[in-house]
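Sharing a structure, written as structure tokens. Questions coming.
Removed: one protein chain of the complex. Kept in place: all other protein chains.
Chain IDs A and B follow the sequence of writing; residue 1 opens each chain.
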Amino acid sequence: MIFLKIRLTEGPNESEIMKKLIVVITATITAFSWISLHAGPDSDQAAFEKYFTSKFPDTPVSDFINGVYSIDKPSREQWEEIEEFPPYELAIDSGKAAWNKPFANSKTYADCFENEGAVRGNYPYWDADRKEVVTLELAINECRVANGEEPLKYNKGKMADISAYMSYQSRGQKINVVIPDDPDAMAAYERGKEFYYSKRGQLNFSCFDCHGSGSGNLVRADKLSPALGHTSHFPVYRSKWGGMGTLHRRFGGCNKQVRAAAFKPQSQIYRELELFLTYMSNGLDFNGPGARK
Amino acid sequence: MLRKTAVIAFLTPLLLLGSVSGSLAIADEAAITKGKKVAFDRKKGNCLACHMIDDGTLPGNQGPPLVAMKARFPDKEVLKAQIYNPLEKNPNSIMPPFGLHNILSDGEIDAITEYLLTL
Partner (left out) sequence: MFKKVKTTAVASLVATIMTLGLMSYANVGIVSNAIASDGFESSWAAADEQRKMAAKLGFEWRDTKKLLKKAKAANESGENEKAMKLVAKAHEQSNDAIAQQERESSAWQSRVPK
């Protein structure tokens, strides 16, 4: 601007100024499109992780997979005691039995999933052919249906048991969600992201209001857990449920508590939300199943 | 004669005022009691989820403690507006818009306002 002004007072011809202006404008546009191209999931993830590591500097990043216990010493001690006789053990056992029991056509889950079911680290993923997000629970039911079995209900029960067994088999695998460079995949990621940050329901809360800016605060006597690591340990045994529940059961519960209508488990939007939220924890470990209050 | 009229003219409004303010005080008392109840009720205001208030047990700490309200909110309407729709002041507020979304009725919001002004 200053440069142009000086030139103007010197009185150059107008077309020369126009040319310079066009050059400047083009350069600016190019710079901006470069930035927006690179401000994708990758930099989202870095900023997300940094948000929580700065907010809770005493928590090592690898520990965020332990939910509220990663930021709350007193309840952590109780929880560690619980983990000595984990309440999800029954679910793992019954999931293992289901894993080994042949379907009516004498095939088993092992015909659908390799590595003795230790495949948690492959989910969720973007299926480019189907143009949709595939989660572990969706794949479990697709395996059943392909083998002539009835699909299971998604929130709890047998589904949670099998998912618990497979998660247990997969403990220690890295969360490594990939968003391919594909407009449909990017759109799915963006929808999940928008869902996470949008206020919903009569009480007008976004997920981030409680698990981001509100994380660490008390709602009555309960501390709100940070969103980093939020999907690492599902399915989960929750004392309040008196049993196991899948990740989408938790999504539904969190929607309802702000008086928003819950979506169906494994609905498109919940799978896209899972894609986004799991991507945000890339680099951390899967450590399911878990136990929570 | 003239003096008598003057005295009556002087006294009447005072008497009137006295009786009006008397009934106002009773209404206030009822509103304050109701306001506290609505504010503490988990299914209604549930203000304790986020604010320390008065003798309320197990308060959360997402919002500031509601203390010295009369000094800090000399204009009642400003206080009412914060409860009715906190988004007006802060579009990112996590405080629910109790009036805008009909979580509480106007009467309930008035009552809570009266109650808060006693703190």
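Here is the rule we use: a contact is a pair of C-beta atoms (placed from the backbone, for glycine too) under 8 Å apart; a residue touches a chain by one contact, two chains touch by 3 or more.
Every value quoted in this text rests on a predicted model; they were computed, and no experiment measured them.
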For a quick check of understanding: of B:Thr33, B:Asn102 or B:Thr118, which residue touches the chain that isn't displayed?
B:Asn102
Contact with the hidden chain (one of A:Tyr109, A:Phe195, A:Tyr237 or A:Phe251):
A:Phe195
Residues from subunit A at the interface with the omitted partner, ascending
44, 47-48, 50-51, 193-195, 197-202, 204, 206, 208-209, 212-213, 255-256, 259-263, 269
Residue by residue, what part of subunit B touches the chain that was omitted?
87, 91-92, 100-102
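Methods note: only the chains that are shown with their structure count from here on.
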With centres defined as the mean C-alpha position, give me the subunit A-subunit B separation in Å.
43
List the residues on subunit A that touch subunit B in their complex, please.
202-205, 209-210, 213-214, 217-221
In their shared complex, subunit A is touched by residues of subunit B numbered 48-50, 58-62, 87, 92, 94, 96-97, 101-103
